[in-house]
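Only one protein chain is missing from this complex, and each of the others stays in its spot.
The first chain written gets the first letter, and so on, giving A, B and C; residue counts start at 1 in each chain.
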Amino acid sequence: MKKIGVAVIGCGTIANSAHIPAYMKNPEVEIAYFCDIRPERAEEAVRRYGTGEAVRDYRDILNSDRVDAVSVCTPNNVHSQIAIDFLRAGKDVLCEKPAARTYQEAFEMQRACHETGRILMIGVCNRFNTSVNRIKDLIDKGELGEVYHVYISFRAHRSIPGLGGDFTTRAVSGGGALIDWGVHFLDIVMYCCGDPRPVTVSGQVFSKLGKDIAGYTYTDMWAGPPVLNGTYDVEDSVTALIRTEGPTITLHGAWAQNIGKKEMFIDFMGDKAGIRLDYGAGFTMYTAKDGALLEITPKFTMANMYENEINTFIECIKTRKNNIAGIDNAVITSQIMQAIYDSSDKGRELVL
Amino acid sequence: MKKIGVAVIGCGTIANSAHIPAYMKNPEVEIAYFCDIRPERAEEAVRRYGTGEAVRDYRDILNSDRVDAVSVCTPNNVHSQIAIDFLRAGKDVLCEKPAARTYQEAFEMQRACHETGRILMIGVCNRFNTSVNRIKDLIDKGELGEVYHVYISFRAHRSIPGLGGDFTTRAVSGGGALIDWGVHFLDIVMYCCGDPRPVTVSGQVFSKLGKDIAGYTYTDMWAGPPVLNGTYDVEDSVTALIRTEGPTITLHGAWAQNIGKKEMFIDFMGDKAGIRLDYGAGFTMYTAKDGALLEITPKFTMANMYENEINTFIECIKTRKNNIAGIDNAVITSQIMQAIYDSSDKGRELVL
Amino acid sequence: MKKIGVAVIGCGTIANSAHIPAYMKNPEVEIAYFCDIRPERAEEAVRRYGTGEAVRDYRDILNSDRVDAVSVCTPNNVHSQIAIDFLRAGKDVLCEKPAARTYQEAFEMQRACHETGRILMIGVCNRFNTSVNRIKDLIDKGELGEVYHVYISFRAHRSIPGLGGDFTTRAVSGGGALIDWGVHFLDIVMYCCGDPRPVTVSGQVFSKLGKDIAGYTYTDMWAGPPVLNGTYDVEDSVTALIRTEGPTITLHGAWAQNIGKKEMFIDFMGDKAGIRLDYGAGFTMYTAKDGALLEITPKFTMANMYENEINTFIECIKTRKNNIAGIDNAVITSQIMQAIYDSSDKGRELVL
Partner (left out) sequence: MKKIGVAVIGCGTIANSAHIPAYMKNPEVEIAYFCDIRPERAEEAVRRYGTGEAVRDYRDILNSDRVDAVSVCTPNNVHSQIAIDFLRAGKDVLCEKPAARTYQEAFEMQRACHETGRILMIGVCNRFNTSVNRIKDLIDKGELGEVYHVYISFRAHRSIPGLGGDFTTRAVSGGGALIDWGVHFLDIVMYCCGDPRPVTVSGQVFSKLGKDIAGYTYTDMWAGPPVLNGTYDVEDSVTALIRTEGPTITLHGAWAQNIGKKEMFIDFMGDKAGIRLDYGAGFTMYTAKDGALLEITPKFTMANMYENEINTFIECIKTRKNNIAGIDNAVITSQIMQAIYDSSDKGRELVL
C-alpha cells in the first residue's frame, strides 16, 4: 500500500522532539519534505533522518503530489496562513498549538477547514496524554459528580523563553505565558469537561519581570539566551475568571513570578470527588466512600503522547473522520484566550 | 486613675479565647459586664474570671456609667444593631469581624461612627499579627517594588463549622467561607497594600459539599456537630477576581473542597520581589540581589495578636485617635465581599 | 458499686492535660488524692476539679484504703521509686513514659510488678492512637508483607524544652530528645511490629545546639523559658541503627537541628506495601494491586488516645488482665534506649 506522504513545515524544536520522531516510527508514513526558511535546518533534518528533501519555501510544495499531509511547526505568526494554504491545496493539516495568534486567525482556519472538508488538527498534545484521559474517563463516568469549579495553576519562578526573541514579541507569538503555556492547561480542562461554551471572561495580564531585559535575573533559559536589544511586549503572568456553561474556570499562570517552586497543576472540584492533576505527570483523587475520606494516587505507565497524536492524525487521514483535537474544539480555547487579552486591555469582564 | 469599664456582649468562643483574656491582662481595664442571651454563659464568665456582672439583654446596660466601651462578640446578624446602639449611647465599640452581614449594614455602622464621633474598631486581628506587619513594612519600604497581583488561597478539605447551625444559615451569618474566613485574608491584603479602592469585582460562590447535611463526610467539625434538620444556604467555596486602584486581587477559598491538604496562604507578587505568607505563621521572600536569586525565610517570635488588638483599642479610647482597624477600612472589605456575592448571583462582573 | 479510688502523683502538664480529664470522664473512677511536692499545685487541682484531697508526700497515701490505683506523672527521676513503692503497697500503677531514666531502673520496676502481681502500665499513649492501631491491623493482616526496615524520623528545628531546666538535666530526665520524644516513636514501632527482641544497637547522640544556653536562638519554647545558669548535659539529637529479630530499625531524631520544617514520621517498609505515619496524624499506604501502583490515604476520626489509655487502665484493674502497654513491653524500649546511650559513649555497636 502507498504510504502517506508528509511534509514537515518548520524544523525547529517541536518538529525534532515530537513530530518527526513520531512520523519515523509510523510504518504508514513517509516524510517527503522538510521545509524551513533557514535552509540549513531543513538540510540537517534530511541528513539526520535519512529521508525526504529539503525545501525553503512551503509554497513550492503546496501542490506536490508527494504530499498528502503536513505538520505546521513554525512560529505562531504564520500558522494560520500556512495551514489555510495547505487546506485549500487539498492537503490535511496538523498545526502546532496555539492554533493561531488571535481568535480571528483561528476562526479563519476553522472556516477554511469547513469549506475544504480537509482535516485540520491542532497539536494540543495533552488530549493524548495518559493521565488526562484517565481523568476524562473518571469525569465521564460520574466519579466526580458535578464538576463545578476548575482551578488552573501554571506558575513558574523563572521560565521566560528566549527573552527578547520570537517568544516575547507579540507580532510573532501573539502573546506570552497564556498563549504559550496556558493554551495547554485550558485545553485539558476543555477536553475533560466536554468542551463547554464560555459565557463570561474577566482576565488580567501582567508584563513586569521581563520588561527590563538586561536586569532580568535567572539561572537558565530555554529557547536561547536573552536578546538584549530585543522586544518584550507580552505578558509574563496572567489571571482570569471564566464562567462557562459547565464549570467556572479560574486560572493563574506565569512564565516568571517572584515565587518559590513551580506550581503546575489543575484542580477539578466536583461535588462527589476532586482531582489534582500534576501537569505532565500523574494525579490524585480525593473522594469519600462509605463514610470515610480517601486520597488515591494511581501510578501507571505514561504512553508517548506525541506518538499517540501523530498516529491519531494518520488514522484520521485514512478514515476521513474528525478527532478529539480538531479545530472546532481548539477554536473555543482560542476565543477564551482572546477574551482574556481583550478583557485585560479594557479592564473589565467580557460577556461572550 | 479610674479604669476603663468594658462590657463583653456575647460570651462564646471568640470572647473567651481572645477578648476576655486580653482585657484581663490589661491593667487599665475592668470588665463590668458579661452579656449573653443565654444567661448561663454570662454567669459562667463571671465565675471563671472573678469579675463583672452577668446580664442578659444588652439594652439594660446601654446607658450604664460603668461601661465606657464594649466588645461585640455575637453572631454576625446582630453586629450592626448592637454596635450602633452602643455608639449612639456614647460608648466606644470593638466589633468582631466581619463588621456585618452586608455592605449596607456595615455602611450604617460607619455612618453611626461618623455621626457620633465615637470609636468603632473591627476585630480584624491580623492587622496586629507580627508576620503581617513585617510584610507591610517590606512593601512600604519598596522591597517588593510594585505589587501588581495578590493571590489569596484559603482552601480547606473539610472545615464547615457547625453544619446546619448559625454559621451555615445566611440570615444569621451573612454567608459562608468568604465572610467567615475570606474577610481575614482580604483584610490582610488591604492592610498591606494600603487599602486600595476596588474597581471591578467578578466572583462566583458555590454551595455544594454542605448541601446534603446527612451525607457530608468529615473527620472532625468545629463549632459543634451537624444539625441534621438545620439550614445550609451559604457557600462552601468561592473564587473572585478583583481589580483595584492598586494590585489585582484573585482569591480562591473553601471551607470544604475535594482537595488534599489545606492551602492557606497569600502571595504578594511584586516586580522586585514576592512574598508568600503562610496564614497564621511566617513568610518567605523571593528576591534577586547582585544577579543572584534568593529565597529568604526569617523566623521570629510571634506576638499575641489579640493582646495587641485589645491594647490598641484601649489606647484609642484614651487618645481618641483612630487606628488601623477602624470601620473606614473594614467597610471597603465589606463592599468587596458584597460585590462578590452580588456578582455571583448575577453571573457577571460588577463595576464599583 | 464502689468506685475505683485513684491518686494522681505529680500535678503538672501531663496530669492536667491527659490523666485527670480522662479520669474525670470515667464514671467508675473517683480521684481521691492529688499529690505534688509543690503543695499549691495539688491544692489548685482540688479546686479546679472539685474532688479529692491535696497531699504533698506520696508516702502519706501509700497505704490509704481510698487508693486503689495511681498515676505517676512526676519527672522521670522518681518514676521508678514511686511506682515500686505503690506496687509493693498493693496498688495498681499507671506510670508516665519513659518508664524510667535507665534500663536498670525500668528493670527493677518490672521485677516489682512480677513479684507483687499488681498492674504496672506505662503511659505509651500511642498504643491507644487510632492511626497507630490501624497500621498495626494492616501489618497483622499481612497487607505489608514482611516489614523488613522501619525508618523513624523525629526531627525538629527548635524545640528544646525548658533549656537549662529539668528536661535538659540528665540526673532528672535521664536524657534528651531520645528519651523524651524517641520513646514514643520506638514504642509505636515495637507495638506495630509485635515487640521484636533487639539484637544489635549502634547509636550516636549529639549535644550541640543547647550547650551555649545564652546563645541558643529560638522563636518559642515549651516547658518554660531558658534557665541561663542551668544545666544542659543531654542530647539534642540522636541517630541509631537497631537490628531486631524482626525489622531493622533506623532512627534519626532531634529536639533541635539546623534544618527546615519538622519531619516527624515513621516509614514502615514492607515487601508488599509500605506505610508512612505522620506522627500524631494520619498515614498513607503505598502498595501495588493488579499491576498498578497505588497511594492510599484514608482519613478518619481520631479517638482521644488519653481517654482510651485511662479506660484501658481501669478495665485492667477490674479484670486483672495485662494490657498492650504493660511494663514487659516498655522495658524492651528502655533497653534499646539504654543501648543507644551506651553505644554512643563507647563509640561502637552493642550486641544485646
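Details
Quick note on the criterion: contacts are C-beta pairs under 8 Å (C-beta built on N, C-alpha and C of every residue); 3 or more make two chains touch, one makes a residue touch a chain.
Keep in mind that this is a model prediction, so the values were computed, not measured.
Here one chain is not drawn; of C:Ser64, C:Thr248 or C:Asn304, the residue touching it is C:Thr248. Check B:Ala89, B:Leu293, B:Ile324 or B:Leu352 against the missing chain and you find that the one touching it is B:Leu293.
In the full complex, chain A touches the omitted chain through residues 158, 219-220, 299-302. Where chain C meets the missing chain, the touching residues are 144, 146, 148-149, 151, 157-158, 199-200, 202-204, 206, 208-209, 217-219, 237, 239-241, 243, 248, 250, 252, 257-260, 267, 269-274, 276, 284, 286-288, 291-293, 295, 347-349, 351. One chain is missing from the display, and on chain B it is touched by residues 284, 292-300.
Simple rule for what comes next: only the chains that are shown with their structure count from here on.
Relative to the centroid of every protein C-alpha atom shown, the closest chain centre, again from C-alpha atoms, is found for B. Each chain gets a centre from the mean of its Cα atoms; for chain A and chain B, those two points are 42 Å apart. Residue numbers of chain B whose C-beta contacts span two or more other chains: 158, 219.
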